[in-house]
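These notes concern the structure reproduced below.
Omission of a single protein chain aside, the complex is shown with its protein chains in their original locations.
Each chain carries a letter (A, B and C) given by its place in the written order, and its residues are counted from 1.
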Amino acid sequence: MNSENFSISEKIVSPAYIRQGSQARRSHEQLIRLLLEQGKCPEEGWSESTIELFLNELAVMDSNNFLGNCGVGEREGRVASSLVARRHYRLIHGIGRSGDIAAIQPKATGSSLLNKLTNSVVLDILKLSGVRSVASCFVVPMATGMSLTLCFLTLRHKRPKGRYIIWPRIDQKSCFKAMITAGFEPVVVENILEGDELRTDMEAVERKVQELGAENILCIHSTTSCFAPRVPDRLEKLAILSAKYDIPHVVNNAYGVNPMLMECRIDAFVQSLDKNFMVPVGGAIIAGFNESFIQEISRMYPGRASASPSLDVLITLLTLGASGYRKLLAEQKEMYTYLAQELKRLAEAHGERLLHTPHNPISLAMSLDGLQTQSGKSVTQLGSMLFTRQVSGAR
Amino acid sequence: MNSENFSISEKIVSPAYIRQGSQARRSHEQLIRLLLEQGKCPEEGWSESTIELFLNELAVMDSNNFLGNCGVGEREGRVASSLVARRHYRLIHGIGRSGDIAAIQPKATGSSLLNKLTNSVVLDILKLSGVRSVASCFVVPMATGMSLTLCFLTLRHKRPKGRYIIWPRIDQKSCFKAMITAGFEPVVVENILEGDELRTDMEAVERKVQELGAENILCIHSTTSCFAPRVPDRLEKLAILSAKYDIPHVVNNAYGVNPMLMECRIDAFVQSLDKNFMVPVGGAIIAGFNESFIQEISRMYPGRASASPSLDVLITLLTLGASGYRKLLAEQKEMYTYLAQELKRLAEAHGERLLHTPHNPISLAMSLDGLQTQSGKSVTQLGSMLFTRQVSGAR
Amino acid sequence: MNSENFSISEKIVSPAYIRQGSQARRSHEQLIRLLLEQGKCPEEGWSESTIELFLNELAVMDSNNFLGNCGVGEREGRVASSLVARRHYRLIHGIGRSGDIAAIQPKATGSSLLNKLTNSVVLDILKLSGVRSVASCFVVPMATGMSLTLCFLTLRHKRPKGRYIIWPRIDQKSCFKAMITAGFEPVVVENILEGDELRTDMEAVERKVQELGAENILCIHSTTSCFAPRVPDRLEKLAILSAKYDIPHVVNNAYGVNPMLMECRIDAFVQSLDKNFMVPVGGAIIAGFNESFIQEISRMYPGRASASPSLDVLITLLTLGASGYRKLLAEQKEMYTYLAQELKRLAEAHGERLLHTPHNPISLAMSLDGLQTQSGKSVTQLGSMLFTRQVSGAR
Partner (left out) sequence: MNSENFSISEKIVSPAYIRQGSQARRSHEQLIRLLLEQGKCPEEGWSESTIELFLNELAVMDSNNFLGNCGVGEREGRVASSLVARRHYRLIHGIGRSGDIAAIQPKATGSSLLNKLTNSVVLDILKLSGVRSVASCFVVPMATGMSLTLCFLTLRHKRPKGRYIIWPRIDQKSCFKAMITAGFEPVVVENILEGDELRTDMEAVERKVQELGAENILCIHSTTSCFAPRVPDRLEKLAILSAKYDIPHVVNNAYGVNPMLMECRIDAFVQSLDKNFMVPVGGAIIAGFNESFIQEISRMYPGRASASPSLDVLITLLTLGASGYRKLLAEQKEMYTYLAQELKRLAEAHGERLLHTPHNPISLAMSLDGLQTQSGKSVTQLGSMLFTRQVSGAR
């Protein structure tokens, strides 16, 4: 309520109480002020009460919620179902304009604020996670793979001769498809075994570059998150190579906001929203160290986009706060260590061993040699035993 | 958001759009201002967006939602379940104080405003419905019957010798029970048949008053809503009698906010919230023409009470607006006329007749003589046929 | 979905997955089955997902949610506002019948189940909290004070000569009012100081009983929760006295589900829902060791009542589970010990002392002698200092 309404309220409830109520309101406003001023994830998470107040405030600024609005156009934020309106907090206009997914939408001041703030808060969290020199990022309501496609399509305009994408092998269908969909030819470079680990074969990569000719290569497409015994690509070496041959470098960083990312020729990196921020599937962050290139990508999205993933990630980060997010990262590390230790014990008890893959901080692999030799028992059976015990995620 | 936050927002989204957004917010504030200033039901219903904004504003004024609140007492609005918190819009403190259900609660400025406004808006609607000179009312989270009990208990203190309650017969268990629970002896006065109508037997009432002695009578307890062929009590005549013998007069007006109510000795009248305002069962309005007596009743409720019925009725009246409420009243009339007409046709087609009960504006009765005489068919069977066809409410 | 719909779904999504989905549904059903079968609070709390599923299931059983229902009566669970319908999970019919607040409501099978289960789960929690031989209880949507009033009104019918209520003094307005509202004369018995504690003066109580005559006394009204240095009444001794003189004994147990309660002549005890179950203000539990007397009370409530407090307490207990509730009780004890220790340190640092009140397990008192003697400083000032620091609940 504004000060006028607080004054009137003093005639209904005693002025001292109204003053206290108005101060209480002010303390929520202060949190909102900090967010608007700094564009950073608050250190401490907000209460649901503050979050909903804030989202309501954003919604009333969108033209579909104007009292007395007379919308005669084709795109006026009309909603037929109140269930739908409610679940979007009446933020109906989506984000961006036809020209740019990161742009301000004149009919939707609140949604525009939401979009800008989300991108800003996410940037802050990327820095906090270790990518200190990241310059720009934006949330897209598309899968990681489709977001990579958009990056590749943007590069096409800068490298009209680029036909190939150099890609150290990684067994994930959507990464491969991202290149195919964009219309490029993936050049798969097999990894080499170092100890138990499957690592980027730098020499093979460089050979390919020389063989195909740098100008014919759209970009190098590396991956930082994968299942053991594959370990993340040698990002720094690939980045140096990229710089040496002046080839763009796009990083699929889907599974982890990754502290090792550095500037030395990484043009863009993409990460999954759900894997990094515990929100529903369907969004990604496209980020980079060069603001203007990231803007170019954001200007390639044709049309206004769904605000739903942005809304989810903003609510989530405001709820967790930076401290909550750090806590989750710490827990993840702890769990990893614990899992490694217990898996090792288990492996040894069965004459198997936990593979030594120290460069992979998110995944573990163990041998199943015994299963393969024994008749009547198979890896498939193990899989179905895990399935019926509701253990999912093992491969 | 306050003006400071709007200013900061201008650095994120262009000032012109923020200004428009801020004006849009202002238009919601204007509606709230009118409500606070006039305490009346708005002519036009509010959008859900304005209602939720308003309820959020109320909630942040309650101490359980203060950021940094340190509650060490036994009653601090603690809520264990977020489902529960949410469904009450985080208004947890209830209404009233131990001293008075209509009083301001220091720990809950927002809930207190809610309570005061609800009572004020309901008073306005009572006037609009035809009870123009009603002076005061309040919502209680109790059934109509229990609310009548509270009225009788209040009267006891004013009439220590009163043992009897004069009650023109009406076949509703809870009305009877209301008197028994309060500890009084109902004196049932049978009605007389005038044409098809069962009406108050004024002579019998007066005889009873004389017989028992006015000072031994706690009050006359009349009823304005009932099932045909019973028609509403002769309220004006009972009121004149009450005045003549100086006996309080309490009206059970459960089923209908009733325009015929007049001042001439009605001490209090009670109506059901769900029947008159389309909210969940469980609340009532206690109203009257003498403010101080209604206050006495409100001061008899020992303890703080549930705000839930008040919240429901306020949301409902803000949603409907006075115009929406009037429209519902008009529809009810139309439906009644239509039902009467069709029931008449039906009755005639089966050799029965619709009883002529013009004094009962909410209920209709038809003869079922044919059923009673025919062997093998019974009223019970008809009832069960209606039941299996999901027709409820017939008697 | 029923098995038929699962079968049809197998044509859309593969049968193996549908089977798994159907088993998942079954695991929720199992939880519901246990609840229905045992009527006890589940040991582990339910997920919100199970709770909402269950409430939806209840709601579809109420006639207002019947598809194709044709309600022509005055009480059909009509709701004008979808905000209101939603916040009550579409359970609109309230609880009980005009005859009995604990009775089954024919138009509302789901709400009736809700009512029965809530009372049953609450009974289980009372036992778990230490009142092992409690026989019956029910939730009423009324303040503790008003619930006490209802108990007293019920007793009136059993003890027509009872005019007085013996009441060891306790400074809580609503307890006093509960007796006044019911129309009885409170006979206040002052407490005696034992050490730092203010305790029930058993001799004075007995003297009063003899003086007034047992048959003229409606009941003894004792209190188990209070602010130090007052300590809970000597319940066992009062119960023995009650038995000796054959006087009913009603216990105000508002602030704490209290393990010391015993059978030896306690007719009914009342506790606040919000203080014991962390739900919004406005409900109470009326309980006792004699099922038939508790039923008599439940039959005194005239009319159907609000289901809102029952819904809140059921959601809360299903969310917490018995283990969660026990954990809260344990935390409360820990917090008390910690508070006592720190208050003692604080008191000593300022030359004051923490009063020794071992019989009061929920409240602490410290001397403020220094404040009273020093000029320019007062107890009021201390209060306002606490207030501005948002510390509430201190007295």
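One rule holds in what follows: a residue touches a chain if its C-beta (ideal position, glycine included) is under 8 Å from a C-beta of that chain, and two chains touch if they have at least 3 such contacts.
Note that this is a predicted model, so its numbers are computed, not measured.
**Student:** Which of these touches the unseen chain: A:14, A:27, A:295 or A:319?
**Tutor:** Of the listed residues, the one touching the omitted chain is A:319.
**Student:** Quick one: which of C:28, C:159 or C:237 touches the chain that's been left out?
**Tutor:** Counting the whole complex, the residue in contact with the absent chain is C:28.
**Student:** Provide the residue numbers of chain C that touch the chain removed from this figure.
**Tutor:** 1-2, 4-5, 8-9, 12-14, 17-18, 20-22, 24-29, 31-33, 36-37, 39, 47-50, 52-53, 56-57, 59-63, 65-68, 82, 85-86, 90, 104, 106, 109-110, 112-113, 116-117
**Student:** Please identify, in ascending order, the residues of chain A that touch the omitted chain?
**Tutor:** 48, 51-52, 63, 66, 68-84, 87-89, 91-94, 98-99, 107, 141-146, 148-150, 153, 156-157, 172-175, 177-178, 180-183, 225, 255, 274-275, 277-283, 300-309, 312, 315-316, 319-320, 324, 328, 339, 362-363, 389-394
By definition in this document, only the chains that are shown with their structure count from here on.
**Student:** Taking each chain's centre as the mean of its C-alpha atoms, which one lies nearest the mean of all protein C-alpha atoms here?
**Tutor:** Looking at where each chain's C-alpha mean falls, the closest to the middle is C.
**Student:** Among all chains, whose Cα centre is located farthest from the one for chain B?
**Tutor:** A
**Student:** If you fit chain A onto chain B using only Cα atoms, how far does it have to rotate, to the nearest 5°?
**Tutor:** It works out to 180 degrees.
**Student:** List the interface residue numbers of chain B and of chain C, divide the shared ones by all numbers used, and answer same when the ratio is over half, different when under half.
**Tutor:** same
**Student:** Taking each chain's centre as the mean position of its Cα atoms, how many Å separate chain A from chain C?
**Tutor:** Chain centres of chain A and chain C, defined by C-alpha means, are spaced 47 Å apart.
**Student:** In whole angstrom, how far does the Cα centroid of chain A sit from the Cα centroid of chain B?
**Tutor:** 53
**Student:** Could you grab the centroid distance between chain B and chain C? Build each centroid from C-alpha atoms only and quote it in angstrom.
**Tutor:** The computed centroid separation for chain B versus chain C comes out at 27 Å.
**Student:** Residues of chain C touching 2+ other chains?
**Tutor:** Touching at least two other chains: 82.
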